[in-house]
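Of the protein chains in this complex, all but one are displayed in their positions.
Entry: chain A
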Amino acid sequence: MDTPFGLQGFVDGTKLNGKSRLPRIPSNIELLVKQNSLPHGSRAFHGSLPVSESTKGAYLNRPLSPHLPLKKPQLSATYSISHRIFGAALASAILLVPLSMKFSTLLYA
């Protein structure tokens, strides 16, 4: 057994294995070579139309889906985010007060 899975890519000389690497090309874009191997009579969908070499660059560099700077900041999203932040803070406070009470009596003198 070599490097543990959690440390792969962080320890020198280790690489993520090929299976877990993200595919570079989105699945709905097919390359021209593949297009030629389609059987006769089948019509390609819009998404699988062959793309020219010049437009392919724009497709491949496009931002992926939860891309926050593309979206206009809205009040409802801000409420949602702050709701989660305050919830996490409140939960940790409720958990930490009794824990700190428990350990403070052990560590005092």
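Note that a residue touches a chain if its C-beta (ideal position, glycine included) is under 8 Å from a C-beta of that chain, and two chains touch if they have at least 3 such contacts; residues count from 1.
Here is the rule we use: contacts and distances are computed from a predicted model.
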Omitted chain, identified by the protein name its UniProt record gives, among "Succinate dehydrogenase subunit 6, mitochondrial", "DgyrCDS5218", "Vacuolar fusion protein MON1 homolog" or "Cullin-5": "Succinate dehydrogenase subunit 6, mitochondrial"
Chain not shown, touching residues in chain A: 4-7, 10, 99, 101-103, 105-109
